[in-house]
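With one protein chain held back, the other chains of the complex are shown just where they sit.
For reference, chains read A, B and C in written order, and residue numbers begin at 1 within each chain.
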Amino acid sequence: MSTGWNREQIAARVAQDIPDGSYVNLGIGIPELVAQFVPEGREFIYHTENGLLGMGPPPSDEERDLDLMNAGKKYVTAMPGAAYFHHADSFSMIRGGHLDVCVLGTLQVAANGDIANWSTGELDAVPAVGGAMDLVQGVKQIFVVTQHTTKTGEPKLVERCTYPLTGVGVVSRVYSDLAVIDITPDGFQLVELAPGVTFDEVKTKTGATLRPPAGSN
Amino acid sequence: MSTGWNREQIAARVAQDIPDGSYVNLGIGIPELVAQFVPEGREFIYHTENGLLGMGPPPSDEERDLDLMNAGKKYVTAMPGAAYFHHADSFSMIRGGHLDVCVLGTLQVAANGDIANWSTGELDAVPAVGGAMDLVQGVKQIFVVTQHTTKTGEPKLVERCTYPLTGVGVVSRVYSDLAVIDITPDGFQLVELAPGVTFDEVKTKTGATLRPPAGSN
Amino acid sequence: MINKVCPTVAQAVADIPDGATVMVGGFGASGSPIELLHALIDQGAKNLTVINNNTGNGEVGLAALIANGQVSKMICSFPRSSQSRVFPKFYKEGKIALDLVPQGTLAERIRAAGAGMPAFYTPTTVGTVLAEGKEQREFEGRTYVLERWLKADYALIKCETADPLGNLTYNKTARNFSPLMCMAATTTIVQTRRLVERGEINPEHVVTPGIFVDRVVEVSEPVHEDILIAEGRRYP
Partner (left out) sequence: MINKVCPTVAQAVADIPDGATVMVGGFGASGSPIELLHALIDQGAKNLTVINNNTGNGEVGLAALIANGQVSKMICSFPRSSQSRVFPKFYKEGKIALDLVPQGTLAERIRAAGAGMPAFYTPTTVGTVLAEGKEQREFEGRTYVLERWLKADYALIKCETADPLGNLTYNKTARNFSPLMCMAATTTIVQTRRLVERGEINPEHVVTPGIFVDRVVEVSEPVHEDILIAEGRRYP
């Protein structure tokens, strides 16, 4: 029996937590899917760090403009009311705390809110950081989207990150295939279980203490 | 018998020293007149720190736009090829060394290139600095235009400024009603006398050692 | 649908509390949000710290706000001009404080606040009394002064065109400090000469993206400080 959320369901669950009128930056992968699940009656405005506020969905072949890309170098469109700007203005929006929510994938996320999502620390790899370190420091709320464990079953929610950090104490909430989990001053705290998933299963697959939801016994 | 240069003649003399294609910021007073004496075959582009490159002459009554002013709060026009920008971009041009020449009036200018043109240091006066301290630090060449002495006959070219400084060691050349004088590592050095003016007269009216022109005996 | 439009200037400024720090766009008369300033006079908030390049002219707009006793401190680069009478009087009577900041440093401190950078080094003021008491440091053989960001609770801004998302364009040199102030204030309130539909402003021509704007109110025939002064007007 299949339990937990699939990629689309995780993305849809994230979208539920984003307030109407939010300015949102979506990372590559599952985060991108969030844009497909905007709850009825809400509007989000998407920022892409290469200089566009009001990013729209991928273009049709006829609409495609080679000079209109997102930060993942994919072709996108611009919504009515969009604005173009240069990189210093774009990262002023990020660093200056003007964006409300950033949804990011990760390698590891720790009980203290640390995130490691840019490097596995392998010495022969070409390091690449992009805008990740700016985003995690600047955006008001950092939501992390991830499979609960690696393909080999290792926990991605850990006591302390072992991979090189992207940012320290910046993550507020984690959305996995199994659960929604808050980062609190006391560490990981369950918010919600995916359908068919038990607290004990999530607890077992989490590499740090997981507290039950607030108010439960 | 009238000797020396009048205001217009000083401005015209300054204009002779500005190379073709220069980006120029003109202060209030005699410096403003420089724009009327651009030598044949040269073009200067005028910057005004409140956000315009390509400033043109004052408007006719019909041309006047209440939203088109210079830094002295006078109505101006914009030339073909002009550009508007905000204050941070405008002072990036200044501070970043992109402007070639700034022509400023002054209270005092010293033999070491110090300039004092923003305050007489009177304790009950309202202090006001505007963009003067940014201009003297940022523009590649600072030309000072001044009457050689005050109305009461005190020298304005001095050994050391007694008024509060605008900038330290920033002035390259001084244009007065009596002479053109360079600021050199050895202090004031005469470049050129106004018609009917003698070296001894300028020397007497200068509050610091004045050296004769380079190459003279 | 996001809609930042506010019906009246009175509502737009209603929540500005006593003691707030308020940035006011404009350079002299150009770009001064006179209607928002007059609404703030009607509203009556006191003990304000106001950030503007100048201190207002005549007895309208910013000068009238000062004359009405609502401003306890001005942060500006040039507090006196030929038409500036209220501030100099209050200053000499000890009724208002002044923090004098060079114009380029003022612009950059405001931008730094909007861009999330708490401090930067600038050559401006080195060797002058305005650098006294400030940290100085050498880079590549030249001395620079450390300057801090400058934030505000509110910004009052005048623009030419706005849409309901808060995208703005300005008119000529009325742009000046306004795009920077929009970035640096917690709440940015904009009066626009023309309110247009979403999508009417070319995305390439937007000067202030809507993310920096909170409230937009249309003032389609704004008064101009120079005209009011020429007519000998005062407010209220």
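Points to keep in mind about this one:
The criterion applied here is as follows: contacts are C-beta pairs under 8 Å (C-beta built on N, C-alpha and C of every residue); 3 or more make two chains touch, one makes a residue touch a chain.
This structure is a prediction, so every number in the text was calculated from the model and none was measured.
One chain is not depicted; across the entire complex it touches A, B, C.
Only one residue from C:Ile2, C:Leu98 or C:Met117 touches the chain missing from this view: C:Met117.
For the options B:Gly138, B:Gly167, B:Gly187 or B:Gly207, the residue in contact with the chain missing from this view is B:Gly138. Note on the undisplayed chain: of the listed residues B:Ala12, B:Ala82, B:Val191 or B:Ala208, the one touching it is B:Ala82. In the full complex, chain C makes contact with the omitted chain through residues 108, 112, 115-123, 139-140, 142, 144, 148, 169-172, 203-205.
Interface residues of chain B with the unshown chain, by the touch rule above, are 20-21, 23, 43, 45, 47, 52-54, 78, 80-85, 88-89, 91-99, 138. By the touch criterion stated above, the residues of chain A touching the omitted chain are 48-52, 65-71, 73, 78, 84-88, 90-91, 94-95, 114, 124, 126-134, 137-138, 164-168.
Please note the rule applied: only the chains that are shown with their structure count from here on.
Of all chains, the one whose mean C-alpha position sits at the greatest distance from that of chain A is B. Distance from each chain's C-alpha mean to the overall C-alpha mean is smallest for C. In terms of their C-alpha centroids, the spacing between chain A and chain B amounts to 55 Å. Centre to centre, using the average C-alpha position, chain A and chain C are separated by 36 Å.
In chain C, the positions touching at least two other chains are 111. Among all residues of chain A, none touch two or more other chains.
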